[in-house]
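In this view, the complex is presented without one of its protein chains, the others remaining in place.
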Amino acid sequence: MTSAVEFINVSRHFGPVRAVDGVDLTIPEGAFFAMLGPSGSGKTTCLRLISGFEAPTGGAIRIFGQDVSAVPPNRRNVNTVFQDYALFPHMSVRENVAYGLQMRGVGRRLREARADELLEMVKLAGYGDRKPGALSGGQRQRVALARALINEPRVLLLDEPLGALDLKLREAMQDELKALQARLKITFVFVTHDQGEALSMADTIAVFSEGKIAQIGTPSDIYDRPQTRFVADFVGSSNVLSPDQARAVGGPARWCSLRPEALRLVAAGGKIAGQVQALRYLGAGTRVVVGTPGGEMTALLPAGGAVPAPGTPVALDWDANALHVMEGEA
Amino acid sequence: MSRDAILPVRGLGDRLTGLFWRHPGLMVALMLALPLGWLVLVYLGSLAALLVQSFFSIDEFSGLIRREFTLSTYAELLRAQNLDIILRTVTMAAAVTLGCAVIGFPIAYFAARYARGGWKALFYLGVMLPLWSSYLVKVYAWKLILAREGIITWATGATGTTPVLEAVLAIPVIGGVSLSTSYIGTWSVFVYVWLPYMILPMQAALERVPNSMLEASADLGASRWQTFRTVVFPLALPGIIAGSIFTFSLTMGDYIIPQIVGSSRRFIGQAVYQLQGTAGNIPLAAAFAVVPIVIMVIYLTIARRKGAFDAL
Partner (left out) sequence: MRSDRPPLALTLAAAAGLAFLHLPILLIFLYAFTTDERTYAFPPPGLTTQWFAVAWNRADIWPPLFLSLKVAAISTTLALILGTLCAGAMARARFFGRDQISLLVILPIALPGIITGMSLRSAFAILEIPFSTWTIVLGHATFCIVIVFNNAVARLRRLSGSVVEASMDLGANAFQTLRHVILPNMGSALLAGGMLAFALSFDEVIVTTFTAGQQSTLPIWMLNELVRPRQRPVTNVVAIVVFLTTFVPILIAYWLTRGGSETAGGGK
């Protein structure tokens, strides 16, 4: 099966700045793929390399096996949902959605009927005559989605799609996007800096840092088995142990990570002794910062249990298999 | 619907689009070619011609222009009668600037600090409309007003202030037989026509003074006048200087207003116009025209150092 998108040693330099630095990537067809990373990590540039708004300074990009390096954006069968939605202010919602078909020469009646179908699919039936200025942020996003789907692209790109929405709306949209993708069976590629979003929606995540990919894997790979300190820290704030510290607690002499929720606070025994320094109540749990001889460690205690007060001496314990060796670190 | 990742080229439009996408600078260059070419050729070219002409001279006997580099034309500017013209123009420009600043400040201040919502728009219109009204019509209107038999005479007669008018006209140098043939008259028209150019930058600068600053000043015990002198005025100064750039420059370059309302003594603009017209002395006219440029460049350099450019 051809992969949907392939990056072969792709670079994008802006003078001395290496926005994308030798990236290799394969996105399988039908995937819900996330590109995760902080600002400036190169994830958005990679997205724009796929859509054609950036051209690589090195390497090759293939979409369904075809090299698109010399192809401008209007001729790629790839569509984008932009971060600011970019709806055409002078057109109605229906005309916005139908735009893609209009550019392909489809007649008015046919394209407007198709636009109405898509509006119904994104649950905006009846909004066709309104202008984008009269819509809420969430509604505008759906219009942008419908507009990007009307050409039936083989790959749909989403640039920070949920960033501008409030929490409740964001969660609702996450479910809707997943359902949509399952139904349409298109390859979705989206960019986000929110690791929660990436973990809950994607089936594969590529974590970017400084123009390179730090790790690619399933959400649980990325979360439970981070391969570098950067990934461990960016995705869920792990505890990081240096090779000496790891050996001191009975593990191998390598860089290791421990998830906060894998730690238990015990009164006696345990692997590391320390003292509770700070508490942060999160509702669904409590984050406990424990000061140990080797530094601070963070534990996440589930709600409902007893939480020791700051200053209490405690010991930290965990299951042996919770200590994860970070292969990516030397 | 095509299942290909790449859609076919549909014609010349697509081909050109591809070309511009690969070479984005090309499109910018093509777009700029025509307007830039025009501006450089027509405008910069004529400015160069002006400069070149000012270094030519006129042959006294034949009246023809001698196309050889010489400084004699500029030397002519130093003659007493010509220096007189320059001095007169610069003095008037300074006086007009002062007048515009003083008269315009209350309007600008009111509009910036007290006008809200609909009133603000009204004020904006109130200042902009005269700005955009026909220049010549405005000057003509003042000729009507200042005429000996016109509305000012009627008004002073009706209010019994005729002696005041006569006293004003009796002031030496700037007074005259009637308002429409005196420097005062000329000054009034200049102030009227350039006033909006002074108000707008002043208003912009005043709007940038946060209310909290004025409240803090009052809070710390300053009287209204002190606050004005130490807080408001210094902050408004860049706006005043920005406005003064316009009033100074426009006054120096104008030849119509002094011609219609004023004495027969000439300003720079009139000298330029007369010299290039019937007198046929284009080099001297050009030299005269260079004078305001030089003065303005000096003025602008000083103004920029005072931060006026931020207020524009």
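In this document, chain identifiers A and B correspond to the written order of the chains, with residue numbering beginning at 1 in each.
Here, a contact is a pair of C-beta atoms (placed from the backbone, for glycine too) under 8 Å apart; a residue touches a chain by one contact, two chains touch by 3 or more.
Since this is a predicted model, take the numbers as computed values, not measurements.
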item: Contacting the left-out chain in the complete assembly, out of B:78, B:137, B:170 or B:220; value: B:137
item: Residue in contact with the excluded chain [from B:25, B:118, B:163 or B:221]; value: B:25
item: Residues from chain B at the interface with the omitted partner, ascending; value: 7, 10, 13-14, 16-17, 20, 24-25, 27-28, 31-32, 34-36, 38-40, 42-47, 49-50, 52-53, 65, 103-104, 106-107, 109-111, 113-114, 123, 125-145, 147, 149-151, 153-154, 192, 195-197, 200-201, 214-215, 217-218, 224, 227, 246, 249-250, 252-256, 259-260, 268-269, 272-273, 276, 282, 285-286, 289, 292-293, 296, 312
item: Absent chain, residues of chain A that touch it; value: 51-53, 72-75, 78-80, 82-84, 86-90, 99-100, 102-104, 147-148, 151
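The working rule: only the chains that are shown with their structure count from here on.
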item: Contact footprint of chain B on chain A as seen in their complex; value: 52, 55, 63-66, 68, 70-78, 151-152, 154
item: Interface residues, chain B side, partner chain A - complex; value: 1-9, 14, 17-18, 21-22
